[in-house]
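Got a structure here, written out as structure tokens. Questions coming.
Every protein chain except one is present and positioned as in the full complex.
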Amino acid sequence: MPKARLATVSLAGCFGCHMSLLDLDEALFELAELVEVDRSPLTDIRTMNDCDIGFIEGGCANEDNVHVARLFRKKCRLVCAVGACAVTGGIPALRNNIPLAELLATSYLQDVVDPGIPNDPELPMLLDKVYPIHEVIRVDHTLPGCPPSAQAIALFVKQLLAHEPVSLPYKELHYD
Amino acid sequence: MRFVIDGMTIEAQAGDTILTACRRAGYYIPHLCFHGDLPAQGNCRLCLVESKGRLLPSCLTKVTDGMEVASATEQLHTLRLRLTQMLFVEGNHICPSCEASGNCMLQALGYRLGLLDNHYPQFFPRRPLDASHPQMILDFNRCIQCQLCVRASDQLDQKHAFVVAGRGGEAHITASSSNGQLGSTSFAATDHAAGICPVGVFLGKGVGYVTPIGERRYDRADIAQAGDRNA
Partner (left out) sequence: MTAAQGKAADGKTIQTVVRTAMRRCGTGRDALLAVLIHVQRHMGHLPDEAIAAVATAMRLTHGEVAGVVSFYAFFHQEPFGLYDCRLADNIIERHAGNAAVQERLGTLLKGGLGTLSTTSCIGLSDQAPGALIDGAPIPSLKDDRLEQVVHLMEKEIPVARWPGSLSRVKPNVRRADRILQQQAWQGEALRQAMTQGAAAFLEELELSGLRGMGGAGFPTARKWHSVREAAVTERVVVCNADEGEPGTFKDRVLLQRHAAALFEGMTICGWCVGARHGFVYLRGEYRYLLPILQRKLAARRRAGLLGQGILGVQGFDFDIQIRLGAGAYVCGEESALLESLEGKRGVPRPRPPYPVEAGFQALPTVVNNVETLSAACLVAVHGGAWYAAVGTAASRGTKLFSVSGDCSRPGVYELPMGTPLQELLQLAGAHRTQAVQMGGASGALVAPHDFGEPIAFEALPPGGSVMIFDQSRSISGIVHNFACFFAHESCGFCTPCRVGTRLQRDLVHKFTLGHGDAADLSELKELGLLMGRASHCGLGQSAGRAVGDALQYFPEHFPIASPDAFVQLETALEQARALRQAGGHTP
């Protein structure tokens, strides 16, 4: 059986979901039998081929995140939102009910040495709020958890490859 | 008196609602705004069951002898899933940072229903914290408007410390004092109202995250087995 191509990316997340994937330890070898990793922070490959599965960790906080999410949608047959931030916006979304100007002023101008909001044109502009992935692109599957456990990720991948409905045992389904 | 739910025959006493009879018999019907010590009001709609093609709130509907009721249908499963997702997107339920995580009935319901996403766009409302009380913080970001605290304070504590204000999307629960602050009411951390919240609005000051992850109520078992957090 040819290996499925898997791309992964971390947007407005903490890389915790990627860490969790690495927690598979020796089971990673088993996973490597099933998938070929394409663009991913794990491979450090920056270009992207057409893939079977795309894992997105984190929500969309800035312009660049939106472009990457759209690229994943274009290149991947199945796009999966992985982890609490991708699914709901998560911790970064705590900013969402605060207007941007107020938010940046509080972070960069008040009670700090050398106040000034970073404004390099190279920096991607922030969105008005942090969007969960399903509000930016259509998502095929979601895996909640902060992070989802290594076992949950492995099971999730296996179910996707077997075209089975995603279903997690009680102990593996959690939102924190 | 007897009735049948999902093919099972359950004994009921005179005046029982479907939900109370099922609870006594140990048969779980999802619910959030119901509490055994208070009159039901039927606003969360999670306990809807089907009888003769109509959906009825089981917390308000009296059992009639021989009635046939369905609760565990696929259609009702989807409906409850959507209602739970609605409650998630309406507030700011950031489970990873919530003190009530693992002990939250909304979350537990999500687990029971196999909820994997919020389905709808999130509202991300701006809601206030009320830290005016010496023993308790109210974090309304998690409020699901079950009104249990309002009813408990009215009927069990006789303090009328909470009210519902506003309308529609603006409807919210607030302390009943002239400045809207809990610290200006006669509420005490030992009140029934303090322990009746199914989610995580009521947070005791000076304590938090006491139970390790993995050992919390709904880490250990499904809500049907583990029971209501506020029971």
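Labels A and B are assigned to the chains in the order they are written; within every chain, residues are numbered from 1.
By definition in this document, a contact is a pair of C-beta atoms (placed from the backbone, for glycine too) under 8 Å apart; a residue touches a chain by one contact, two chains touch by 3 or more.
Computed from a prediction, not measured in an experiment: that's the story for all the values here.
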Contact with the hidden chain (one of A:Cys17, A:Cys51, A:Cys85 or A:Ile137): A:Ile137
For chain B, residues in touch with the removed chain: 41-46, 48, 55, 57, 60, 79, 82-83, 86-87, 89-90, 120-121, 123, 145, 160, 162-171, 174-178, 180
Contact set of chain A toward the excluded chain (per top definition): 60, 63, 66, 70, 73, 99-101, 104, 108-109, 115-119, 125-129, 131, 135-138
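Here, only the chains that are shown with their structure count from here on.
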Chain A-chain B separation of Cα centroids, rounded to whole Å: 31
Of all residues in chain A, those that touch chain B in their complex: 81, 84, 87-91, 93-94, 96-98, 129, 132, 134-135, 139, 141-144, 146, 166-168, 170, 173-176
Partner chain A, residues of chain B touching it in the complex: 88, 92-98, 101-102, 107, 110-111, 114, 116-119, 121-122, 124-127, 213, 219, 221-222
